[in-house]
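One protein chain is absent from this view; the other protein chains keep their places.
Order of writing sets the chain letters: A, B, C and D. Residues in each chain are counted from 1.
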Amino acid sequence: MVATRRALEQGDIPQASGSTARTKPWTRFRSRFLKQKAGVVAAAFLLLVVIVAAIGPLVAPLDPNEQNLGAILKYPSAEHLLGTDDLGRDVFSRLLFGTRVSLLAAVQATAIGVALGLPLGLIAGYLGGRTDRVIMFVNDAVMSMPGLLLAIAIVGMLGPGLTNAMVAIGIIFAPHILRIVRGSVLEVKEETYIEASRSIGTPLSRIIFQHVLPNVRSPLIVGVSLMAGRAMLNEASLSFLGMGAQYPEASWGAMLGRAFPYVDRAPFLIVFPGITIAVVVLAFNVAGDALRDSLGRETRTNS
Amino acid sequence: MSSLALLVMVSAITFFMILLVPGDPAMTAAGPEATEQQIEETRQRLGLHDNVVVQFGRWILRAISGDLGSSLQGGTSVSQLISERFPVTLGLALTALSLAVIVAVPAAIIAAANRGKTVDRLITLVASAGVAIPTFWLGLMLVVGFSLYTRVLPSSGYSPFWEDPAEWLRYIIMPAVTLAAAPAAEIARQLRGSMIGVLEQDYVRTATAKGLLPRVVLLKHALKNAGVPAMTVIGLQATFLLGGSLIVEQIFGIPGLGALSINAVLQRDIPVIQGAVLVAGIAVLIVNLLVDLSYRTFNPKVR
Amino acid sequence: MSQQPVLEVTGLEVNFAGKKKAFGRAAPIRAVKGVSFSIQPGETLGLVGESGSGKSTVARAVMQLIEPAAGEVLLKGREITALRGKELRVTRRDIQMVFQDPYSSLDPSMLIADSVGEALEVHDGLRGHERDARVAELLELVGLSSHHLERYPYEFSGGQRQRIAIARALALNPAVVVCDEAVSALDVSTQNQIIGLLEGLREKLNVAYLFISHDLAVVRHISDRVAVMYFGHLVEVGEVSQIFERPAHPYTRALLSAIPIADPLRQRSRKTAMLTGEIPDIVNPPSGCPFASRCEFASGMCREQMPEFREHNGSSVACHHPLQT
Amino acid sequence: MTEAKKGNSILLAPAVDILLAPAVESDKAPEPVVSVRDLSVEFATERGWQRVINNVSLDVSPGKILGVVGESGSGKSVTSLAMMRLLPKQGSRIAGGSIHIDGSDMQALNERELSAMRGNRMAMIFQEPMTSLNPAFTIGDQIAETVRKHKGVPKKEAWKRAVQSLDDVGIPNAAGRARRYPHEFSGGMRQRAMIAMAISCQPRVLIADEPTTALDVTIQAQILKLLRSMCEDHGLAMMFITHNMGVVADICDDVAVMYAGEIIEQANIYDTFAAPKHPYTEGLLRAVPRLEGRSELASIPGKTPAPWDMPPGCRFQPRCPYAIDACNTGQLPLRQIGDRTSRCLRAEDLDLKASI
Partner (left out) sequence: AAAPASNVATDPTAVLRYIYPNAPGTMDPHVVNTAFANVPLFLVFDRLVHVDTAGKAIPGLAESWEYSSDGLKLTLHLRKNVKFQDGDPFNAAAVKANIEHGQTVPASFVKGDLSSIASVTVVDANTVELNLSAPDVGLVLKLSDRAGAMISPKSMASANLNVHPVGAGMYEMNGDYQVGVKFAVKKFDGYWDPSAQKLAGVQMSFMADTTAILNSIKSGGADAGVVREPEIDGAKAAGLQVVEGYDLGFGNILMNPELVPALKDERVRMAVNLAIDRKEIVDGVLFGYGKVTNQPFPEGYFAHSGSAANYAYDPEKAKTLLAEAGFKDGFAMTIDNVPGPGTRINEAMAAQLAKVGIRVTVRQTEAAAASAQYGAKKADALSVRWTGRPDPTSTLSLIFMPGGSNNPSNMASENAIALFNKQKAEADPAKREALLQELSKELVDHPPASNIVLFQSVTATAGTKKVVGLEGYVTGKLEFRGVGMTK
């Protein structure tokens, strides 16, 4: 409905020429974001999670690493709000402590994925030609390798530990980010405003940073929010294989992974971290979607 | 040609990576109870003293002539191992993918057609949740629900399709559902997004103006155009699934490629790893080819 | 004609990669074939023609946005097709472009001040207030006010956006501005305002325009000379009055006679020779005159031999049978 | 234009002929097939429901072409979409009025009846031929689909008819071209394909929203000729939206001029061009660039008011050179002035001219 939209925009001329009203990007972003109720709830929840990650150790009722082999796999009680794990540790406290680890894990993996995927995706997409082919060749090669194998190999080389595991996940994610970015760069590249900027004599780096980057923001945000969630899930898988969080650190994924053999005896061990992960990942996705919609192109279609 | 190069590249990366990772193929080949001397003899026998490039060259030359070597664990030929395991993974992957598509496509269409309404919100939320739930958590919950409490389905194991299709289905259905959750969610998200984009296009309005019923407009005119990005996602998911899913195969005791390759990695069984990666690589190439072919039907503009 | 032309194009050819066949190489699409023209300082050359005839491609090649397959582009006497990197960027000061679509030629996520000021930052290193002051000046020049600085493109109407695009093109005092259908998207009244603006600027700054449009009335109004394109070739070039009053090429004449006149009495009483016949396929171009398939005067020679450019009644024309008036 | 000048006297004759035609017919005027009464449309915006179309009424009789002109954003497209009941389901509503097309009350129809109507008894051609055809289907498929839907003919027959209508709109080698995809067509051919699709079921009413804007003049001329002959030969009633006054002059019988969501003037085409009865029409006609020589290009100063910011009284009054105090008070309805209508308070006492 191209024609209609344009007409609609023209209907806004008087508003634009009202001389005092300045549209600050932040104000518009906020007003748009606040309109998305689900997004607001998700963001508020994530904020809460971050706070817990920061102050969790202070509010935890018990020492999360205190073992009590005499009281393992105990159902929730007044003393242990969410029960005890297979070494008699307090699940609730570990969950609180795990927040920081899990969040950090997600951030690390995502950061590495973006740090690798974004620049290469921009370069491949914008330059095209031979550079693109070479980058995409390596990218496809990495992508077509089984992810877990890569993870094991990378962790094997770097040594076990959460950070290394997250580096591995980041490396595995990078090709996906790369593809997303490249795809939208290819789209954005064809836009007339890029050509217009080139015709002015704008250097390549500036075109990429000033024009291309802000316009691949939306898909990138969605990709990143999905990835942050994925990272948590993958951390759980790697912890399940012993490559994630190491003793005595608690991560949600590790908690979930080690609760496996006790499904029928202590199902709560699986339920609580499982739900926590699911809810946080969900919040990432929902908030990411809302963020995208609020940051989206400055057009009128979605208001 | 370039696909062949890709396969060689992937094989080479894998080969060198495995050799870089700590862990000695000779040691695992000789077994956990082996003596130093046995390990050394194994090393000699397997030619592990040679330069890595020589080793890789040897492998690739043999691979080209169709000989993938034999497992370091007991000497079964790799091609036999893979020909036993791949059909299992293929069946599982195809079932999971079909499930995902069957669920996701209608859901996405319904959501897109009712954009912004409650149905749409609900479907979007469920889709986000599908991405958020840890795979093995879901698998375990299914086992608890359908095998341990109600005993309607076997908790683990596998029965080949050609022996008894009904039995095969009983074994495959839970793993398939577990595997399908995330791809279904992702396909639904993607398809909904592109459907919404397509529904804004002028030609959709044309179709309505032609007097087509909303259903026809949606299912014929919009869906076909939204197909390309959706196919990309489906293809991506297919390659994931075809690589074999370790966790799901482990939970359900399914003898697929995932289990084979993870064991091979843990045992540094290089020929098997190489074989599995090669198969996964070929699967990726074939899927990409199919996706490309589907682009042609969906979008005549692609060549 | 004594002056050195500010822009001189000779033998410009542009090819696009064609569709790939299942096997074998793609034959290139020859979108522009041997186009030559020149523009004096302060002069406006109108470029008209069939849609798809390669007008935009000429513009983009002149702007060095796509690489021509052959030919030279001399800007202020300097050959620029071979320039790369920084050298090329510096040359761009002198030649700027206004694009057809005012909706897509401004970065939607950038403030107007940044869009217009970009050239100033890149070339003159202006920053902050200094830059904003200059941008405000430019906006005034095109009839907008400085309070529009901190707004986004979506807040503007098409006409306003086109003014912004013009302000951006003028930021560096270019010698030539290429206007590719710069007014086609606007309604008549707004279109007239923009044309008035362009004319005013030409007076003030002595810029030269390469003015591409399929609205012949507008071309007639603004141009000093007119070039007519058909199927990648230039078919006729001449003074504006010459072209409009004594067209020499049959296509030019057909074009002119197809313009509807905004007067029902006169329009309906007009005898218009409707063009018939097929437009040739760009992938398999004919060997002779491309217009032969639609030309009432076409002879056997036309179908076999591409006509050379030659002087005829004061304009240059590529036709075996130029019209006599 | 030398030709026109010298042939003035001779060529006036057919013009007069045409001029007289409607007068003769008006006695036993055929029932209009399109009858829109007091149509109002509102859109949901950040400022609530805004009325963008206000009390629009128009009629089109069989075999006639009604031109609709006006500033961009004045509501031409919205009017036509409302008539087709194609306005977006969310965020828009018809706030009043009635639409009768070929005897059916468009607002009373359900989805199924609407689809039986659309493409069959009424069809529409959109402005953007580049984006209005589905890139995923062949041209032939897209046309045949309409035929099959409405005429219930078998596949083969529908295909034949599709080829036939492509042939009708002058696409060479129609049988072969029908198997092509839109992207393989040039802009002009796409637009012709759109038209072929619209006429494939021989509709009674055709709405064309800027059908030739994207085309160059030679192709435009061909298409206009085609449309004109459709009306004359098949008694098609057409509503033709355009910015190009030359096109209006070429093919329309009547003209409705829209400004800010209202029809401000409607009249026979010759009357309008000879003596507009609204200052906006005058401004519009004067802004049309002339081919003869380098005259000054006129434009209307000021801007269109936004829907929420409409001045009281005449909506054009803030930009109107002839405005008087009375213009900004009270509602100004469309008034009958002879056999034409105008909203201008001073329609009778102003002597407006299309050119200076």
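Quick notes on this structure:
Convention: a contact is a pair of C-beta atoms (placed from the backbone, for glycine too) under 8 Å apart; a residue touches a chain by one contact, two chains touch by 3 or more.
Here the structure is a predicted model, which means the values were calculated and not measured.
Remark: the absent chain touches shown chains A, B in the intact complex.
Note that of B:Ala30, B:Ala63 or B:Val105, the residue touching the chain absent from this view is B:Ala30. Screening A:Met243, A:Ile277 or A:Leu291 against the full complex identifies A:Met243 as the residue touching the chain left out. Within the set A:Gly88, A:Gly183 or A:Pro203, the residue that contacts the chain not displayed is A:Gly88. Contact residues of chain B toward the unshown chain are 21-24, 27-39, 42, 45, 71, 73-76, 80-81, 84-85, 143, 147-148, 151, 153-158, 250-253, 255, 259-260, 263, 266-268.
Seen across the whole complex, the unshown chain contacts chain A at 65, 67, 69-70, 72, 86-88, 152, 156, 160, 241-243, 246-248, 258, 260-265.
We adopt the following convention: only the chains that are shown with their structure count from here on.
Contacts with chain B and chain C are shared by A, D.
Looking at C-D and B-D, the interface holding more C-beta pairs in contact is that of C-D. Placing every chain at the mean of its C-alpha atoms, the farthest one from chain A is found to be D.
One inter-chain figure worth recording: chain B and chain D are separated by 55 Å, centre to centre, where each centre is the mean of the chain's CA atoms. Between the Cα centres of chain A and chain D there is a gap of 51 Å.
Work out the mean CA point of chain A and of chain C, and you get 47 Å between them.
Those residues of chain A in touch with two or more other chains are numbered 1-2, 6, 10, 12-13, 15.
Multi-chain contact residues, meaning those touching two or more other chains, occur in chain B at positions 202, 205. Contact residues on chain A toward chain C in their complex (touch as defined above): 6, 9-10, 12-13, 15-16, 19, 22-23, 191-203, 206, 210-211, 214-215, 217, 297-300.
Of all the residues in chain B, the ones that touch chain A in their complex are 2, 5-6, 9-10, 13-14, 17-18, 20-23, 121, 124-125, 128-129, 131-137, 140, 143-144, 148, 200, 202, 205, 239-240, 243-244, 246-247, 258, 261-262, 265-266, 273, 276-277, 280-281, 284-285. Chain A contributes residues 1-2, 38, 137-138, 140-150, 152-153, 156-157, 226, 229-230, 233, 236-237, 240, 253, 256-257, 260, 263-264, 267, 270, 274, 277-282, 284-286, 289, 301 to its touches with chain B in the complex.
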